[in-house]
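Only one protein chain is missing; all other protein chains are in place.
For reference, chains read A and B in written order, and residue numbers begin at 1 within each chain.
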Amino acid sequence: MREKLIYALAAAGGLWLVRNLYVILLRLPDEVEQGAIYRIMFFHIPSWFVCFTAFFVAGAASAVYLARRRAGIDALAVSAVEVGVAFTAVGLVTGAIWARIIWGIWWTWDPRLTWALICLLVYLGYLMLRRAIDDPTERAKNSAVLCIFAFTSVVITYKAIDWWRTQHPGAVLSFRTGGGNIDPFMETMLYQNWLAWLLLAAAFVMIRMRQEETQREIDALRRMAHAL
Amino acid sequence: MSAIAVDDVWKYFGDFPALRQITFSVNPGACIAILGRNGAGKTTLLRILAGLSRPAKGKVTVLGQDARDSATRRHVGVLGHGIAIYDELSALENLVLFGRIFGLKDPRRSAMEWLERTGLAHVRDGLVREFSRGMRQRLAVARAFLHDPEVLLLDEPFTALDDRAIALLQNLLREMLARGRTILMSTHQLREALELATHVGLISRGRLAFHGERPPEMLTDPSWLYRTYGEA
Partner (left out) sequence: MRFARQCLTVAAKDLRSELRTKEAINASLSFAVVILLLFSFVFDPTGDTARELSGGLLWLVFAFAGALILNRSFSRELQNDCLDALIASPVPGSALFVGKTAANVLLLLGIEIVCLPVFGVFYNVRWTTRFWPLMLVLALGTWALAVIGTMFSALTVNLRLRELMLPMLVYPMLIPALMSAMRLTTVLISGEPLAGDELIWLRLLVGFDIIFTALAVALVDIVLVG
């Protein structure tokens, strides 16, 4: 059952992505000021949305874990963080490529960029902490606490373009600006790509959760064997 | 009301159940010795009773209240594997510190009294770092008894102690029992434990294989319980 769900999610996400690629690369015209490179935005912005979504899920799962102490929820948290970290990396790389073309530099110490990097470091710290704790229950509990702390950096990254005067482009999507900054068709394409990536991310998370489960089983069997 | 009540307690390390379905209770004034091999789950159970760890499932009450309740912990004494004494403080400072932590009315007086009783009064201002092993152990005993606990939890109390400390501890425990206090100790030192124990429990692979009054067979043959209820 879950097997099938993973395949279904991955297939739906993958197909949708192919269709989106066709529209983005072949249907949409070049942008007036930026030329062809603006198309990377269809990956840059959705990857950040996926990453924020994943970190939000991880934070919520951590809070639920502390209340309910179910190992499966901890698996969800760590899987979401790992997928989120991957998408953070995608977001940073696509952003850097765009910046190289438009600004002429790969990186600048602008608040939004800096915070995105901090976000990545904080969650890498989370993954490192997990590796350092041997007892699975202790690991789940302590990393859940850290995950709740870590979410503050996601909030700051998201709000950085409002709080500081940044070089990074300001909000363009209509739910933040009230509309008018972006062509509605392009905006729809952004959301479509976000959903496609979200489906794929969900499939990744589920695959990762299954691995966590297997790992837990192996650990338990090993402990059982030692106890004999 | 029982002094310690453990109801259907489970504890996991990941998916591995370290304690399974532990249920027992200890009446006030009883002394129960929890026996079992290394790794059977004795320490895990004791840590839950001491409020150092939470059960995954089930309920633990000490003196009728939750084990993590701060009012409960005022009346519980714990003597664990470590001596729980600060090396860089003096003997007196250590006891006064724990007297304050347990909210005693006159921490200094209780501390002095216990230094006297454990034969450490003459070195009360010496740093624990400079103490001999035996002196440190006696100080640890004083620390555990300082706040006159209703319930005492001891994890392998006789393993690390020297002769003098064992004699001291046994006298104190006997006196506690005479005053109706409750003692729970985990041990595999059968001979010392059985002199005091009114009840025994046997933990085997996370399960409580036996608990009840100390079988009379055990006085003459301490390992009887293991052979009868434990795995070979």
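Basically, contacts are C-beta pairs under 8 Å (C-beta built on N, C-alpha and C of every residue); 3 or more make two chains touch, one makes a residue touch a chain.
Model, not experiment: these values are computed from the prediction.
Peer 1: Could you tell me which of A:L21, A:I133, A:L198 or A:A227 touches the chain that is not displayed?
Peer 2: Residue touching the chain left out of view: A:I133.
Peer 1: Quick one: which of A:A10, A:I118, A:V172 or A:M186 touches the chain that's been left out?
Peer 2: A:I118
Peer 1: Which of these touches the unseen chain: B:T23, B:S70 or B:T228?
Peer 2: That would be B:S70, which touches the missing chain.
Peer 1: In the full complex, which residues of chain A touch the absent chain?
Peer 2: Counting over the whole complex, chain A touches the hidden chain at residues 66, 118, 121-122, 125, 128-129, 132-133, 137-138, 141-142, 145-146, 148-150, 152-153, 156.
Peer 1: Which parts of chain B are in contact with the chain that was left out?
Peer 2: Listed in rising order, the touching residues are 47, 50-54, 68, 70-71, 73-74, 76, 78, 80-89, 93, 97-98, 100-103, 143.
Note that in this section only the chains that are shown with their structure count from here on.
Peer 1: So what's the Cα centroid distance for chain A and chain B, whole Å?
Peer 2: Distance between chain centres: 49 Å.
Peer 1: What residues of chain B sit close enough to touch chain A in their complex?
Peer 2: The touching residues are 12-16, 39, 56, 205.
Peer 1: Taking the complex as given, what residues does chain A use to touch chain B?
Peer 2: Contacts found on chain A: 69, 71, 135-137, 216-217, 219-220, 223-224, 226-227.
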